[in-house]
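Can you read through this structure? Questions will come right after.
Rather than the whole complex, this shows some of its chains in their spots.
Order as written gives the chain letters A, B and C; numbering starts at 1 within each chain.
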Amino acid sequence: MAQEIEIGLGKKGRRAYTLDEVSIIPSRRTRDPRDVSTSWQVDAYEFDVPIIGAPMDSVSSPKTVIEMGKLGMLGVLDLEGLWTRYENPEPLLEEIAQLPEETATARIQQIYAEPIKPELITQRLHEIRDAGVYVAGALSPQLTQEYYSTVIDAGVDIFVIRGTVVSAEHVSSSHTPLNLKKFIYDLDVPVIVGGATNYTAAMHLMRTGAAGVLVGFGGGATSANLGTIGVQAPMATAIADAAEARRDYLDESGGRYVHIIADGGIGSTGNFIKSLALGADAVMLGTPLARAVEAPGHGMHWGAEARHQTLPRGKRTEVGTIGTLEEILHGPSHCADGYTNFKGYLRRAMATTGYTNLKEFQRCGVALNISNRL
Amino acid sequence: MAQEIEIGLGKKGRRAYTLDEVSIIPSRRTRDPRDVSTSWQVDAYEFDVPIIGAPMDSVSSPKTVIEMGKLGMLGVLDLEGLWTRYENPEPLLEEIAQLPEETATARIQQIYAEPIKPELITQRLHEIRDAGVYVAGALSPQLTQEYYSTVIDAGVDIFVIRGTVVSAEHVSSSHTPLNLKKFIYDLDVPVIVGGATNYTAAMHLMRTGAAGVLVGFGGGATSANLGTIGVQAPMATAIADAAEARRDYLDESGGRYVHIIADGGIGSTGNFIKSLALGADAVMLGTPLARAVEAPGHGMHWGAEARHQTLPRGKRTEVGTIGTLEEILHGPSHCADGYTNFKGYLRRAMATTGYTNLKEFQRCGVALNISNRL
Amino acid sequence: MAQEIEIGLGKKGRRAYTLDEVSIIPSRRTRDPRDVSTSWQVDAYEFDVPIIGAPMDSVSSPKTVIEMGKLGMLGVLDLEGLWTRYENPEPLLEEIAQLPEETATARIQQIYAEPIKPELITQRLHEIRDAGVYVAGALSPQLTQEYYSTVIDAGVDIFVIRGTVVSAEHVSSSHTPLNLKKFIYDLDVPVIVGGATNYTAAMHLMRTGAAGVLVGFGGGATSANLGTIGVQAPMATAIADAAEARRDYLDESGGRYVHIIADGGIGSTGNFIKSLALGADAVMLGTPLARAVEAPGHGMHWGAEARHQTLPRGKRTEVGTIGTLEEILHGPSHCADGYTNFKGYLRRAMATTGYTNLKEFQRCGVALNISNRL
C-alpha cells in the first residue's frame, strides 16, 4: 500500500481519509442540469437514482421497500429483522422508538431474541413481489446457509449478504463456513456482498462472482465499532481503494464489471455525492431514509449491530423525521440541510462540475480539506 | 497541479487550505501607518478601500449602495433581487428578518417566485446614478442574456456576473448558452465575473476579457454548498491559484492585468487582510456589511442560493447589527472583534509588515497554522 | 529517530500519535470467534485476559484484587495507598468520593500524609494470598528501597515498580539511587517496571532484567502531566516503539522476551484492543475498572499523582459506575459504549481481523485516521 506512515518504530499505517475531509472542486466546465442523467443499472435492473436502502428495521418494511421501488431506487428488506421474527412487528417498532436511552439496547436485545420464522421470510418477499417492484432481501453471512434456500424459493431479484466485515476467506475449526464463491456461483440471482474496506478485501469479494460489493464496515450513525472493537475504515479511502480493485478486476476477469456500493456513514446529500465522485457506482443509505415520515423507525434508527446478545456494536440513535420518502429522494427542498432531494442535488453537482452521467462523474476532481466543517 | 495526495488507490486530491489555516507573519521591517495607501483602481474607477459589496438583498439596496459609494468602496445591486421584483420590497425585507428558523427558506422561495420587472432594473440603476456614485449591478449567468440590454440601456459603470460557479465553457443541449467571450467583448463596460475556484477556471475567465474575476464558490456564512452538493474550494488556496493565473495571463496577453476579487467566507478584518496578502486585488464582502445598522437585512443575511425553488443551497443566517456602514469601513472600533474599521486594520497590518501599497502587500509572508483558533 | 519534523530552526521533533488517531483495519480474512484465544502468560503465571489492574486506590483493594484474580486477570495492590496507611480506609474512600471538586486535591493530600505502616503491607498481601489468587503489589521507585524487603518477606508472585517516568539511570547527588539492575537481579520474583515512553527508555528497562515494562507516562483520565509539566507521550507511538525495543532486546539477549504492558489513557474496549494491535502484550487498566460496582472509588477515580504534597499532577475524576467487575471483563454488554465485556470485544476484534492469538494479533493492520471521533 502507498503512503505508509511510521506510527512508532516497527509499526506503520496508512493515512486514511473520511468523507468529511474531502470536497468536490468545480472544474472549468459547467453543464445544463437537464442534460444530466443519474440513472444506474446493475445486472438487468435499472434505477432512476443510484441509491439502495439499507436493510435495517428502522428503514425498511415491506411497505417502505415497495415505495422505494416505485420511487426509482432499490429497497432491501432485512430478512433477519422484526418482519421475519414477528407476525406483526408494528407495536414493537413503536415500543423501540419510545424506549428510554439507558435501557434501549437491553430491550432491543430481548426483542430480537425471538427466533426467525422461515414462513415469514416467504410471506414478506411475496408481499413485495406482488407490488410489482424489484425484490431484494438481505441476510447476514452467519445465517445465509440456514435461510438462503427459503429466500431463493420465495423469489428475489437481488440477494444481499451484509455484515460488518465479510471476507471471502472465513476460517472456522468447528464448522464448515459458507464458501462464498461456490454459493454465489450456484445461485441464479445477482448477489451484492460486503462490507469490504480495502483493495484486497474488495478484490477477493469480486472474485466470488458478486455483482456488487458493499464498501464499509458498519460505520453509520448507529454504529459503535470504533469505540468497541477499535475498527474503522474511513470511507473516502475505502471507496477509492475498492474502485481501483474494480478497475483491476475488470482487466483480470476479461471484462466483468462489479459495482462498488458505498455503505455507511453517509448522512447527507453532500456525502452521498462525494461517494460517487470518489468512485462508487451507487450508495446504500440508512440515516437519510430513516428520516422519512414513512420510516418504520418513527424517527429512531438502529441496525443489526445493536441486537447482538452479548456484544452490541451499535446504538439506537435519534435521527428525527423531516419529510416524505419522495421529498427525500426527489424534492423539492425547502431547507438547505442536505437531507432532502438526493436526486436533485446530485444532478446539480454533476452539472456544476460538467459531467453528464455517473460513470464520468467518478473522474470528478476532489480536494483534501482537513478542516472541513459542515 | 502540485502536491497531490493519495486519498485511496487511484484517487488523488490536492491538500487545500482555508483562510483560517493561514496567518500573516511579520517581517523584519515595520512602517508608519500614515505612509500606507489602501487605494484600489479597476479600469477607470478608483476606490479608497479594496472592498466591493456583495450583491445580496441583505446587504445592498439602492440606498446602501449609494452610501457605500460615498464611503469609498463599490456597492453592487442584485438585479435579480427584491428591488427588481417589487415596487416596494421593504415590508418583505422586514418579514424575512422576522421569519422563524424552520420556515424561513420556504417563505423566501415564495417571495422570490415573483417575476423580475425590467422597468424596475432601470429605475433602481437610475436612482444610484442620480446620487453621483459609481453604478454597478449584478446578474446571474442564467439570466444575463435576458436582462443585460436593460442593464446596459439604464447605464452601469461596472457589470457583475456572479454565480456559484461560472465557467467560460457552459454546455447545454437544449439552448445556446451565453458565450461569455463574445458577450464581454461586445459590451462597452468592464465586467467582473465569477466565481472561479482554481487556476484553470480563473485563467479561462480572464481570457473572456473580464476586468475582474471573482474567486469563490458561494462559501460564505449563508452558504450550504458543502453539505448539499459536496462542493467547497478552500479560499486561501483558491486565491493563491487565481493570483498565479493573473500573473501568467498578464504575460500571455502581453500586459492585460485582470483583478482577482476574493468572494465568500470572509467575515472579519483578519480574513479580509489575509485574502489580500494571499494575492487578491480586492475583496467582495457580504456578512461584514450585513452587520451594518443600515443593512436591508435587519441583522439577517441571505443570498441568491437560498431562493432556489427546489434546490436551496443557502440559508438565512443571523449576523446581528454592530454599527454604521461608516464605522464598519472606517472605524473607530470600540471592540476588537474584527467587525469594524476594515480600512484601519488593513492599514495597520500593512504597516506592521512594512508595505506601503496593496500590490506590494500581496508579497506578504504567511504561515500555515493548522490549529488556528480565533 | 525517524520522521523528525522541524518545529522551528534548530529544533526538531517526531510526530507522535495517540490511540484516538489510530484505527484497526480489517484484512481479507475473518475467523470464527470460538477459535480465538485471549490468554496471556508472563513468567510462570497465566491469565485468561491480558489485563492488569492499575495499582490505584480507586481501583484496587484487597477485595477487588482477589476478585480480579478469580476473573482471570492480574490485580495489583498499591502498597503506598490507603490500605497500607490506615487500618480501615473505607470511611476515607467514601469521604474522598464525596468531596467537592474544588477542595478534593487538598483533602487527598492531607489523607495521604499519614505514614505507611510496614505491618499493613504484610497484612494486606497475606489477605490476598489466602484467597488463592496470584499476589502482586506495587511500589513507587522512590520508596522501593525502603519497603521492598517487607514486600518480599510477605510474599508476592509479581513485583510492580510504577512511576510516571522510571529510568534505568536515576542520578542524585544526595543519596544513592536504587540500582534497578542489581535490585531486580537479586530478587527472586518477576518484576514489572515503568513507565517508559520510547525505544531507548524501554530498552534500558529491559536490560535491568525486568519481566515486563510498563509503557506510559501517567497519561490516564486522572492525569494532568501535560498541563502541569508539559510531558506527554502519545500512546500509539510509545507502544510501537517499545514493541520494537522488545524485538531488538530479544535478539540482543539471545532470547529473553520482555512483556510490553500499555499503561494509561486506555478507557474503552476499543483503545484496549488497539493497544494490543500496536504491539502490547497486555494492558494495565485504571478507568475501566474504576467503573465497577465493586470499585473502592465509588465512581470516582484518582492516582498517586494526585497525592503529591506540593506538586499534584493528577485529579480526582468522576468515571461513574456501570456494572460489576465480571460484566466489565466478561460481559454480557447491554450497551455499546465500550465499557463492558473487554474479553468479548477483544475476541470479536481478533475474529474480525482473522487472528487466533494475541501474539499474532500484534501484526494487525492499522490506519491513521486523524479526524477520528468516537
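Just so it is clear, contacts are C-beta pairs under 8 Å (C-beta built on N, C-alpha and C of every residue); 3 or more make two chains touch, one makes a residue touch a chain.
The structure displayed is predicted, hence computed values, not measured ones.
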item	value
Homo-oligomer size of the whole complex, from 3 visible chains	4
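The definition used in the following text is that only the chains that are shown with their structure count from here on.
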item	value
Contact graph of the chains (line, ring, star, complete, other)	line
Rigid-body rotation angle, chain C and chain A, from Cα fit (steps of 5°)	90
Approximate Å spacing (C-alpha centroids) for the pair chain A, chain C	40
Approximate Å spacing (C-alpha centroids) for the pair chain B, chain C	57
Interface hub residues of chain B, defined as touching at least two other chains	none
Chain C to chain A touching residues, read off their complex	1-3, 16-17, 22-32, 34-35, 199, 236-241, 243-245, 247, 268-274, 277-279, 331-338, 341, 344-345, 348-349, 352-354, 365-372, 374
Chain B residues touching chain A - in the complex, by the definition given at the top	5-11, 13-16, 18, 20-21, 102, 105-106, 109, 164-175, 177, 197-198, 200-201, 204, 217, 224, 226-234, 237, 305-306, 309-315, 370
